[in-house]
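First, the structure itself, so that you have it in front of you.
Missing here: one protein chain of the complex. Every other protein chain is in place.
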Amino acid sequence: MDPVLAEIYRTVFDAAPYVIAAYGLLWVGLGGYVFFVLHRLSGVEREIAVLEESVARRS
Amino acid sequence: MGVKTDSPKEVRPEVADKKVLGLSKDSWIYTFLGLGFVLTTLDFLMAFLVSPLVLGAKVSGVRVIGGAIVQNQLLFSQKIFYFHVPVALGSFLVFFFTAFYGVRFLMTKDKIYDTKAKIATEVTLLFVILTLITGDLWTRFEWGQWWVWEPRLTTYFIMTLLVIAYFVLRNSIEDEERRATYAAVFGIVAFLDAPISFAITRMIPSSVHPVVLRSGGGLLPTQLIPFLSGLFGMLMIAWVIYQVRLKEEVLRERVEAVKAALEDDLTADAPTFTSFAKPETPGQS
Partner (left out) sequence: MSAAAVQQRRAGRGLSWRQFKAILRKDIVMELRTKEMVTSMGIYAMLTLVIYQVALSQSGAAFDPRRIAAGLLWLAFVFTSMLGLNRSFVHEKDQGCLEALLLSPVDRPVIFLAKAIGNLLFLLIVEIIMIPFFSFLFLQQGSYQGEFWMIPLSLLGGSIGIAGVGTMLATMSVNTKGKDFVLAVLFIPLMYPLLLACVSATTAGVLGGDGHIQQFWTGMAAIGAYDAIMIAAAWALYEFILGA
């Protein structure tokens, strides 16, 4: 490869794994937490449905 | 001083709607969530495809790349800026709400503000940890070390510890009102401490590592647009998380109340649970 070009791009290839890992982790973190939170909410709503049923059976 | 609970209007579960993962399908929360992800994706794509690489040290020659004359090293590591700085700013903005709702709680003694402050702190913890991780990966590349006591990293480390301390404090108090008050007080003090921590770590020269000053400089539109879309996208996601968690907390409280009422009902009819089964809508009764 052209030595000057190699020099120009020297840090790009070294940095890429870290930068991409940072992006990836951030996406996984945000997306994962959003999913987790929504999942918890659906859990509570399921619980409410069960409760409602039992209330309906009693009355 | 009794802890007020909020009006029943707010806590009525919308059980009749169709649900996707616990939310009604047409919920505006989904609109914001979608918008947030669109904006962060825009940030992601623009950062890599549109924004120019920042120039580093001069190289020994000149080359033409894509019609432009390049005589400096191209710095890829700076790309982290489009994600790291928005999430860092976001964490601080969300932390502000911990303190804000803390103040509101102390003023009103309304329990809902305690819940809101708690959830804001949870979101802060997520954002602070993400800031630490992204910042640390940058540090690993730039300085070749996994950890450097650099003011920004140090501040965020301390902020993480403060947020964890907030939850340790909450978990070690049984009494509800006392827990809310102490948490509010600590939330306010911790929020004040974070900027002081940043200022002082920068002021005090450390003999171990130099303070790295990044010049702010002007941003090109191709740099500013992904940055801002990332910032707003992440704030929207933070807001969605906050809203979903708030809804969950309020519902959970309701569930606990109903459960307690059902247990009481083994002996006598409890009015709370019958009213829960057929919620009275204002105007209907």
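Labels for the chains are A and B, by order of writing; each one numbers its residues from 1.
Here is the rule we go by: a contact is a pair of C-beta atoms (placed from the backbone, for glycine too) under 8 Å apart; a residue touches a chain by one contact, two chains touch by 3 or more.
All values derive from a computational prediction rather than experimental measurement.
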item	value
Where the missing chain makes contact, among the chains that are shown	B
Residue of B:V38, B:V62, B:L192 or B:L220 touching the missing chain in the full complex	B:L192
Identified contact with the non-displayed chain, of B:I29, B:I158 or B:L228	B:I158
Contact with the hidden chain (one of B:L75, B:L93 or B:L106)	B:L106
Chain B residues touching the omitted chain (full complex)	1, 106, 158, 161-162, 164-165, 168-169, 172-175, 177-178, 180-182, 184-186, 188-190, 192-193, 196-197, 199-201, 203-205
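In this section, only the chains that are shown with their structure count from here on.
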item	value
Chain A-touching residues of chain B, taken from the complex the two chains share	13, 15, 19, 21-23, 33, 37, 40, 44, 53, 56, 59-63, 65, 70, 72-77, 79-80, 83-84, 87, 126, 129-130, 133-134, 137-138, 140-141, 234, 237, 240-241, 244-245, 247-248, 251-252, 254-255, 258-259, 262, 265, 273-274, 276-277
Contact footprint of chain B on chain A as seen in their complex	2-5, 7-16, 18-19, 21-23, 25-27, 29-31, 33-34, 37-45, 47-49, 51-52, 54-56, 58-59
